[in-house]
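A single protein chain has been removed from this complex, and every other one stays in its place.
Here is chain A:
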Amino acid sequence: MHSFGYRANALLTFAITILALMCAMASLSDNLNSPSPSAHVQVLNVNWFQKQPNGNDEVSMTMNISADLQSLFTWNTKQVFVFLAAEYETPKNSLNQISLWDGIIPSKEHAKFWIHTSNKYRFIDQGRNLRGKEFNLTMHWHVMPKTGKMFADKIVMPGYRLPEEYR
């Protein structure tokens, strides 16, 4: 520690090492949070339900999506990425998951929301299996931290059904 540069270097290295430890502790503190989110989706209307020229089914629908994800936010949360996926089974695939809508929630104040929207992304099947199909709407979210581990979870909402015939 005999010169200015030597001491400055030692101090800076130690300071940054401690900063890394503080960030690790901040990430660990996220495990103390026990969230209690809720979500509800109401399918208002199936706008159209067609068979595409290449043979795949496509459906467009309008939904009311409401959720309260405020309990997911901690002091170490940067944003929450949320998306709504339709999940169903076909003879060809045991699980199909199609993202219909997504959004980014930047802060706790925006985490309790209600939106009225048609599906942001196209609901297209691999085949012609959608007539009369029962499907779940699952809301997935990823809690993105400022530092450290990202947590992902979901709520499954079963009981939705597509029309029997094309329209």
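The rule is simple: a residue touches a chain if its C-beta (ideal position, glycine included) is under 8 Å from a C-beta of that chain, and two chains touch if they have at least 3 such contacts; residues count from 1.
The rule we apply is simple: contacts and distances are computed from a predicted model.
Asker: Pick from "pyruvate dehydrogenase (acetyl-transferring)", "Signal peptidase complex subunit 1", "CASP-like protein" or "General transcription and DNA repair factor IIH subunit TFB5" the UniProt protein name of the chain that isn't shown here.
Answerer: "Signal peptidase complex subunit 1"
Asker: Please pick, from A:Asn76, A:Asn96 or A:Asn129, the residue that touches the omitted chain in the full complex.
Answerer: A:Asn76
Asker: Hey, which chain A residues sit against the chain that's not shown?
Answerer: Contacting residues on chain A, toward the hidden partner: 1-2, 4, 7-8, 10-11, 14-15, 18-19, 21-22, 25-26, 29, 74-76, 146.
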